[in-house]
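Only a single protein chain was left out; the remaining protein chains are all shown in position.
Note that the chains are named A, B, C, D, E, F and G in the order they appear, and that numbering of residues resets to 1 at the start of each chain.
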Amino acid sequence: MDETDKSIIEYLQKDGRTSYTEIANDLNVTVATVRNRVQKLIENNILKIVGVVDPFLTGMSTVAMLGLKVRLNKLEDVVDQIVKIPEVRFVAVSTGSFDLFTEIITSSNEELYRILTEELSKIDGIEDTDSSVILRIYKQSYDWGVK
Amino acid sequence: MDETDKSIIEYLQKDGRTSYTEIANDLNVTVATVRNRVQKLIENNILKIVGVVDPFLTGMSTVAMLGLKVRLNKLEDVVDQIVKIPEVRFVAVSTGSFDLFTEIITSSNEELYRILTEELSKIDGIEDTDSSVILRIYKQSYDWGVK
Amino acid sequence: MDETDKSIIEYLQKDGRTSYTEIANDLNVTVATVRNRVQKLIENNILKIVGVVDPFLTGMSTVAMLGLKVRLNKLEDVVDQIVKIPEVRFVAVSTGSFDLFTEIITSSNEELYRILTEELSKIDGIEDTDSSVILRIYKQSYDWGVK
Amino acid sequence: MDETDKSIIEYLQKDGRTSYTEIANDLNVTVATVRNRVQKLIENNILKIVGVVDPFLTGMSTVAMLGLKVRLNKLEDVVDQIVKIPEVRFVAVSTGSFDLFTEIITSSNEELYRILTEELSKIDGIEDTDSSVILRIYKQSYDWGVK
Amino acid sequence: MDETDKSIIEYLQKDGRTSYTEIANDLNVTVATVRNRVQKLIENNILKIVGVVDPFLTGMSTVAMLGLKVRLNKLEDVVDQIVKIPEVRFVAVSTGSFDLFTEIITSSNEELYRILTEELSKIDGIEDTDSSVILRIYKQSYDWGVK
Amino acid sequence: MDETDKSIIEYLQKDGRTSYTEIANDLNVTVATVRNRVQKLIENNILKIVGVVDPFLTGMSTVAMLGLKVRLNKLEDVVDQIVKIPEVRFVAVSTGSFDLFTEIITSSNEELYRILTEELSKIDGIEDTDSSVILRIYKQSYDWGVK
Amino acid sequence: MDETDKSIIEYLQKDGRTSYTEIANDLNVTVATVRNRVQKLIENNILKIVGVVDPFLTGMSTVAMLGLKVRLNKLEDVVDQIVKIPEVRFVAVSTGSFDLFTEIITSSNEELYRILTEELSKIDGIEDTDSSVILRIYKQSYDWGVK
Partner (left out) sequence: MDETDKSIIEYLQKDGRTSYTEIANDLNVTVATVRNRVQKLIENNILKIVGVVDPFLTGMSTVAMLGLKVRLNKLEDVVDQIVKIPEVRFVAVSTGSFDLFTEIITSSNEELYRILTEELSKIDGIEDTDSSVILRIYKQSYDWGVK
């Protein structure tokens, strides 16, 4: 990743639909360069260009953060299965008292109940769960720096 | 938000640069309709189209989740100040033992140290912090349903 | 549930023995309407009319709140058995660090001991319990809103 | 409270609208006796006859349990103010790591947010809060024994 | 247990070697009565007359309090075995996050280590332990009221 | 403390009323020696001879263990006041998450409530309390070794 | 260990390369005495003379402290295996809520991830882990007293 890549990323972090022509002009490179670079960043899973919605404004009013304790020798299996649950939007290994950290977005508390008791309950190796419900989001930004 | 809005959002959640022509054709509406709808969704803060990068692949290798306990009568002040710290990417009120839930993305553990001891330490009303460092992200998706 | 149902409920939440004639007069409906509506609400498990006693004033001086951690794939079994214990007055699934939340009302600490060690101990799938003893109740109301 | 009181209570715990005539016949006392006893039990705050609704079936879908840590020398003040919040249905002092135990019933997670940040935040002396959201109620009974 | 029993107990709580003659005189009963009563109280495990030493002044400088989480269906077995360890001076079932509460008195931290890793480790059914070391005792009294 | 002291202590730990003659005979010392030694051990607060009752069998049915967090610079003040509360039978500084460890013995949960809300609440410097109620005592011994 | 041993240790705690001649002169013993004493202290594992580096200044920027809960009857096995992991620098049994206390020093958060998920996960008997990342070291001294 060179400086051109980084500059292109910065434009797209601010507005994912910035025209490649505009970026090319600003950076003094060809439009083809911009297009190729973006394509490569996406292929390498470094970059995604996506429409992100505010869950509370689109009726997905139950956003839950879950800490999971997992039997460590089952961690891979647990991850394999948990990432397949569509309502699970985020899965990560973290330090601290929980092994996995996940985010679930659903349309209601009832739906969260269903995922906990019908989906997570089937996954062998989850020892403990701790869930919190997000009541209001004050900031959610996507334009952090790249190094 | 009607069914057309929802369908447009679904296209953009999958690929934020889907051409409006393609969406218009698929939905049997005019390109102008798609463009207007997108513009309105963005103006109402329902939708953002953004380039999202994988922090670990762009050198931002310290991603921390923080739970904060806050004196409740200072909650607004704390939120006002914490959202201004650029490395703080996410701020939300949640149920559970912590009042605020935040995500910080930096390039190193040292930089995380600086934010904790130089930035958060200045904010009056934070009673307690608990931080975890994300070691690997397995899933981060943005295409959840809309209702 | 329409506005008449809601109004009837409000009368009964305040006083469960309000005469149906009084309610009918106030709402400008027939007594039969009130009676039928109440019967249907009860049949659908939406409404119960009950005498509720203050446990501390009737000698049931040990009221305990218990959080239970349960193996998630045994949750249904655990619930099936725990609801059968007469002293267990409340059982619910909740977010947070515990999976089940229960209330037990007994006449003494010794009796609470018996339930913990003789009843709960037989239920397979309970991983952990945390109990608190209620020392004084300041408010217990039943007339919350309906929507 | 004598055996007659206890027997009357048992009838009313099962069905709050049992006719006093029926109770009187069964217990071999006069209807006036039943009526007087009930009246006295109610006046002494030992008994309430109320219509109780299932919050989830009446649209009050956010039921939260809160543990509060309170500066002990402010406990009375905190209790005085917290019992006045209509959505707070239950307030009790308990053993364990929290001093007060409360239940809040609202129609949405947003409304719970408002109560936490606008109502509880004004009460001086609350040091810490821990909240859980009830996702499903399996048992809620009111006919416990009297001694 | 009548008033005479209670009065005798009070004398002995203050000084376990108070002469029975002195107690008898004060209470206006015969010495034989005092002796018989004491004997019965001891036989019924209501009373013990013992020499109690300050562990820190007799070289037993490691006093530890342990909370144990126990598989509830093994509670009896665990108790049976743990009470046999001579250094374990106190075992009780309690509310709260731990099921058993125990006190261990040893002459050194090394000896505490041995009990944890060689004695407790052999007892099947102990799920979790949390230990604290007492650093100084400010009060230890034995003359509480009897009712 | 020499071997004679230790031997005398061992006799009294088993039975606080063992006659000094018996001890003297067994140890081959004079009765005066035993009496003097005991007196000195008591004067130096190394030994107490006391009648100890089982609280549950004498109607003191609420035995609570409390962990207290204390502002460290107020520790002495807190200790000075807390030891004066008669129902507080044990006060010690310990390692772990709590600073002080106390035991309270009362005749009822209501009385425990009174001590928490009327006595402890007056002591400045107590930051947090966590209480557990003992439900059954399986072992309470006083005859630990001396070194 | 006599006074000469202690004095030699004190010199070496301050500077591990202090010449034996210098120590010998100061202590009025022969150089051979110093050399022999040091050798014996090392052979008995009482003393090690080592070069210690600041991990953050040598690129080992992820220092983690881990608390481990271990099935007590597997403690020895767990210890046997965990001490073999080269990045694990410290392993100890402790009081408190964790059974083992360990320190891991690696060059990156990714490497810490690998040790947690590939090395620790293979060790049977670890029930729970809680990890913290050290962000800055303010003091690390090695010259504590000897008694």
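Assorted remarks:
Here is the rule we use: a contact is a pair of C-beta atoms (placed from the backbone, for glycine too) under 8 Å apart; a residue touches a chain by one contact, two chains touch by 3 or more.
Keep in mind that what you see is a predicted model, and the values were worked out from it rather than measured.
Contact with the chain that does not appear here is found for just one residue of B:S19, B:N44 or B:S121, B:S121. One chain of the complex is left out; on chain G, the residues touching it are 1, 9, 11-17, 44-55, 57-60, 63, 65, 79, 83, 86-96, 98, 101, 105, 107, 130-147.
Although one chain is not displayed, chain E still touches it through residues 56, 61-62, 108-110, 112-113, 116, 133, 135-136. Within chain A, the residues in touch with the undisplayed chain are 95-96.
Definition applied: only the chains that are shown with their structure count from here on.
In this assembly, the C-alpha centroid of chain A lies 56 Å from the C-alpha centroid of chain E. A separation of 42 Å divides the Cα centre of chain A from that of chain D.
Contact of a single residue of chain D with at least two other chains is seen at positions 93, 95-96, 112-113, 116, 130-133, 135-136.
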